[in-house]
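What you see is the complex with one protein chain gone and the rest in place.
Presenting chain A:
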Amino acid sequence: MKTISYSTLVVTLLTLLGCGSLVQEVDPGNLPTATPKMVVHCFISPQDTLLAVYVQAPRAVLGTKFTDNGGFYLTYSLQGSVVTLSDGTRTVQLPGVGGTIPLYYGIDTRQFPIVAGRTYTLTVSNAYFPTVTAQCTVPKAVKPTEIRADSLSGRANGLPGTTYYGRLVWQDAAGEANYYQVSGNLIKTVTRPIYTTPNVPTRDTTLTNMYPLSFNGVNLITDQNVDGQRLISARGEAREFNYNSLERTIGLVFTMTLSNIDENYYRYRETVDRQGDADENPFAEPVLVPSNIQGGYGCFGAYNQSTLTVKVK
């Protein structure tokens, strides 16, 4: 009898199969609340001709919190923002560019030159978000000493061609933390016969092709653990397919640019890249992006560029 009564208990338990979904929406009341913040991007360099600031709203994530401020156009800057840039002695206000709802706020650098070693302060205020400020110091230029170029001819993906490689070499300044970004192009000048008009004989035409060097995502460099040493960049490569047998190369030039970037820019770009790489990986730890925009998101960074060109052919 006892056995039966316990069996009944078990059966009752088993029939208590609550059939709700295993996926449920979390009560919005239990979600963390965050203060809406402005997104500001500004990068300054002594080589640039334009000073530009993007002032934008973030996209919404949780709930509707960020959308309560009005339907912002995400690719435009926030209307009516007051954007000022100061170098400690002079302050300039950057007007909106591109209409009432501006694409960005900016001025020509001739009106406000950017000088290496100087610290700049950016302030942005508008009606939608709390005012933000940010500071950065423009690093000095570092001249690269050499380009190490190489090439390898052979088939890739079934097609003949040549892969060109370039590494940039420079001397890191000792006793200070430095951050670099490397970029470059392979500029190839060729002549080849071109048919211009029917029934007119072909004539040789000179063409210049620019191939951006790919660094396989390793174009940001820090001198951590290698301070004061001679640094060599990752190998940049550009692949050129020889599909036209009539084409003749008459000139081959590597131009590689070393940007000495400030820490804010480095940390921001490096973490955003890393976040992008980890995006599709559900097992990766979330990447937190640091920002030097006080009270906001984004980056106020500075860089100083030096370019080296070598003629290969």
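Worth a mention:
Here is the rule we use: contacts are C-beta pairs under 8 Å (C-beta built on N, C-alpha and C of every residue); 3 or more make two chains touch, one makes a residue touch a chain; residues count from 1.
By our rule, contacts and distances are computed from a predicted model.
For the chain that does not appear here, its UniProt entry gives the protein name "TonB-dependent receptor", which is one of "Membrane protein YhdT", "TonB-dependent receptor", "Inhibitor of KinA" or "Chromate transporter".
Residue A:Val272 is the one among A:Ala127, A:Ile250 or A:Val272 that touches the chain not shown. What chain A contributes to its contact with the hidden chain is residues 2-3, 6-7, 9-10, 13-14, 16-20, 22-26, 28, 30-32, 34, 36-37, 39, 41, 43, 45, 48, 50, 52, 54, 56-64, 66-67, 71, 73-76, 97-104, 106, 157-158, 183, 216, 218, 234, 265, 268-269, 271-278, 281, 283-290, 297-299, 301, 303.
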